[in-house]
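Removed from the display is one protein chain of the complex; every other protein chain stays in position.
Right after this comes chain A.
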Amino acid sequence: MRKALIRVAAVAVAALAVAAWVTRPVPLPDDALAELAALTGDPVAGESVFWAGGCASCHAAEGSEGEARLILSGGQAFPSDFGTFRAPNISMHPEAGIGAWTLAEFANATQRGVSPQGSHYYPAFPYAGYALATSQDMADLWAFWQTLPADGSASQPHDLAFPFSIRRSVGGWKFLYAGAGFTGVAETEAQIRGRYLSEALGHCAECHTPRDALGGLDRTRWLAGAPNPSGQGNIPNITPARLTWSESEIAQYLKDGFTPDFDSVGGHMVSVVANLSRLSDDDRGAIAAYLKAQAPIE
């Protein structure tokens, strides 16, 4: 009896140790940080990374337009099956925002979802995609960040259901879903550039790919559409099974926000077009080439 109890206790301790190990926050490895430290960031190149990455779509205040989209004061609410996430202030304000961070802290947050204090960020922040970005793009982005305004608005807390309210549980999510690598098909130079823009920076799949019960992307249905997390309607399937527009029609839509029939862009995609309209024609063409190269999924 006593032996059995000891055995149960030993198994429990081992299980806790495994759980603690699995859920621990893991920052970027030393060699990646060393590579980053050796780079010089270019703020002009960083501006393109900023728009391609869609930072302003979530972190600018609700309804911001034009230059106001550079004020990353946070506050937008994002409903989900797990509760409501609220985008934090990531402006250059040293206390309310992230103005006091180092490049390494910025990269750990953006590419590993680990805060400077060593805790997890929730994956509403698409760091699993940003993990695929190059170190140079991260350095350029951080150089551009230094040119952005500071805003003193306080970040609002998330409103999540148990057990998702326990940050450490995010470690389990990362263990299951982060670190997946590129998923879509890309062969030509343009398609490869488009895949980088779509998967590493633009995170199209976050909305256009369905999720499983724990919120992980179903990579077998890449870009095949998903229920709208707002509860109303669906995010469209943008594989060639449904997105039948030509490559140039897609590229033009991403620039001026008009469909081939000159209906206008709507919903959250309005903000995406506001971002992508700031990229070059080549980059928008690359995204279109990538989308047309995907396997059609009904």
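The criterion applied here is as follows: a contact is a pair of C-beta atoms (placed from the backbone, for glycine too) under 8 Å apart; a residue touches a chain by one contact, two chains touch by 3 or more; residues count from 1.
In the analysis below, contacts and distances are computed from a predicted model.
The UniProt record for the undisplayed chain lists the protein name "Cytochrome c556", from the options "Formate dehydrogenase alpha subunit", "3-isopropylmalate dehydratase large subunit", "Cytochrome c556" or "Ferredoxin". Checked against the full complex, the one of A:179, A:233 or A:296 touching the unshown chain is A:233. Taking the complete complex into account, A:263 is the one of A:81, A:95, A:263 or A:282 that touches the chain left out.
Residue positions on chain A in contact with the hidden chain: 63, 65, 228, 230, 232-236, 252, 256-258, 261-271, 273-274, in rising order.
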